[in-house]
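Complex shown without one protein chain; remaining protein chains in place.
So that you can tell them apart, the chains are marked A and B in the order they are listed, and the count of residues begins at 1 in each.
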Amino acid sequence: MSQLVAGRTGDWEVVIGLEVHAQVSSKAKLFSGASASFGAAPNENVSLVDAAMPGMLPVINRECVYQAIRTGLGLKAEINLTSVFDRKNYFYADLPQGYQISQFKQPIVGAGVLRIVMADGSTRDIGIERLHLEQDAGKSMHDQHPSKSYIDLNRTGVALMEIVSRPDMRSAAEAAAYVRKLRSILRYLGTCDGNMEEGSLRADVNVSVRRPGAEFGTRTETKNLNSLRFIQQAIDYEVARQIELIEDGGSVDQETRLFDTATGVTRTMRSKEDAHDYRYFPDPDLLPLVVTQDEVDKLAAALPELPDDIRDRLINEYGLSSYDASVITEERETAKYYEAASAGQDRKLVANWMTVELFGALNKSGEGLASCKISPEMLGGLVGLISDGTISGRIAKDVFAEMFESGKDAADIVEEKGLKQVSDSGAIEALIDTVIAANMDKVDEYRGGKDKLFGFFVGQVMKQSGGQANPGMVNQILKAKLDG
Amino acid sequence: MISHQLNFFYNSKKHSDMSVDKSTVAKIARLARLNVPEHRLEPVASELNGILDWIAELNEVPTDNVEPLASVTGHALPMREDVVTDGDCVDAVLANVPEGASGFFVVPKVVE
Partner (left out) sequence: MSDLLALSAVEARAALDSKAISATELTTAYLAAAEDTAALNNYVLLTPDHALEMAASADARLAKGEAGILEGIPLGVKDLFCTTGVRTTACSRILEGFTPPYESTVTANLWAAGAVMLGKVNCDEFAMGSGNETSAFGPAINPWQGPDKLDLVPGGSSGGSASAVAARAALMATGTDTGGSIRQPAAFCGVVGLKPTYGRCSRWGIVAFASSLDQAGPFTRTVADNALMLQAMASHDPKDSTSSSMPLQDVAAALGQGVKGMKIGVPREYVMDGMDQDVVKLWQQGQDWLRQAGAELVEVSLPHTKYALPTYYIIAPAEASSNLARYDGVRYGLRVEAGSLDQMYEATRAAGFGEEVQRRIMIGTYVLSAGYYDAYYLKAQRVRRLIKQDFDTVFEKVDALLTPATPTAAFAVGRKIDDPVVNFLNDVFTVPANLAGLPGMSVPAGLNADGLPLGLQILGKPYDEASLYRVASVLEQAAGFTATPSRMAGGAQ
């Protein structure tokens, strides 16, 4: 599948790798007992350990370790039973220790894979390089005072999972699909809430371009993108910038850049020093982390069904389209809703009603599935009425709209409004005869070869019946009558 | 006095190549956020080289199949329960702060 970008002098291939930082869902921080919750007053969720007071020491939170393992299992990755925490040394106001505890050479999770689904339903496997645990940093505010910065350490020490992909993506769309899928998996597993606005999930994008078939070009890193839109914008901008730069005879510098959300432009971070020399070494306040295969197996056994597995099941067992299956399984709540709604009903039809009508209505009203008045059983009921011929699909749309507003049951609405479909052949014949009689000229034209007029007759019959005539039967009988 | 007695131990051969020069000293000082004034760069380089020459003695030791020692304790990393047991002590955290404001730490402005 070619996703090449046309430059002035020829085509270019885009190479993208992502480093996603996902805040671990846990009550306490990675190495301290302070709360990891969001939204506290400044420096309230800060322990003496987080503030790096003299003599403070780290103690690891087992749940954070398990969350990382669960995520690794969800990414079908190798779990490294022994891993090591290293110190990444640098100076910054939001880094009280003067080093971040991270994992450098021996991360807790190794190689894995993540399957992305594109808009056209095609799938691609994107390689995962590794996942490691590390401490988050605090927050600096630079706009509170003309010459001072204010530091809040609440976020310092919260557990992060850094998930590094292989440079397997070839377009901004693929990158967005990757992040969506990753977010979906994290939310299914409950290991990260994936809230990008709040900063629970952020991405650094590595972008380079090359002539098709050539070696990898020099890549740049654009940091801290916290929405799918910004990720795509930043990639598009970088690609265009790099292509133009190279075609003009220049070369791409390996550097770190920041994305300006207001202007859609990436720019170089002012370099703090020649190069960051982090002087990684194993943290001597910690010992190597060892988990047993038994612990890993127990975690694996307790995992919920993952989106890909549910998706495969929906496609293989229920015959859903790749697209519908992906949309339905993006969130665990949606998948659960679908299972309940489609139980005992036409699985494909229910899927169609969810993805088109239900999601359409929810989007318009800005609601979420959880607050929707239509329960899964109610939706199933509506679809059931279509399947058993009680109402037509056309009428069902009106019934749906009413259900969405009022929360009333489909059967009740049909009953109240007398919307039952007319499937009596005699009644339909009579309607058809009436229409034919009133439009003899058109009948002649149709019989003379204007096939398109068939639709006109169908429309007239449906109008006469107030929309309640069984469309299938109308078609059948009308055809027979017109064709003679 | 001491140097006589301990010369048997301290092999004061100096390598002809200086491993650290003024610019390296300046770089290391920068990494460590230490101000080494210009006139001290040369003496510090010389001092460091003396030390580095000495510790380079370790190159004599064959260590091809020897794993680095991770820890002397012999026990595995203990893990704690996911319970909030700490924090909520802003006063203690800010008790010794050179400059603070409304619960924040305050520093000279950082330009990104």
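Here, a contact is a pair of C-beta atoms (placed from the backbone, for glycine too) under 8 Å apart; a residue touches a chain by one contact, two chains touch by 3 or more.
Only a predicted model underlies this, so the values are computations on that prediction, with no experimental measurement involved.
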Shown chains that the omitted chain touches within the full complex: A, B
Sole contact to the chain not displayed, among A:R70, A:R87, A:R170 or A:R332: A:R87
Touching residues (missing chain, whole complex) on subunit A: 48, 51-60, 87, 89, 91, 93, 96-99, 149, 151, 272, 277, 279-281, 284-287
For subunit B, the residues touching the chain missing from this view: 1-10, 20, 24-25, 28-29, 31-36, 44, 47-48, 50-52, 54-61, 63, 66-69, 71-75, 77-78, 80, 89, 91-93, 95-99, 105, 107-111
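To be clear about the criterion, only the chains that are shown with their structure count from here on.
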Subunit A residues within the subunit B interface of the complex: 26-28, 32-35, 41-51, 59-65, 84, 91-93, 140-142, 144-153, 258, 269-270, 273-274, 277, 279, 282, 284, 286-290
Residue ranges of subunit B in contact with subunit A within the complex: 27, 30-31, 33, 70-71, 73, 75-90, 92-94, 101-112
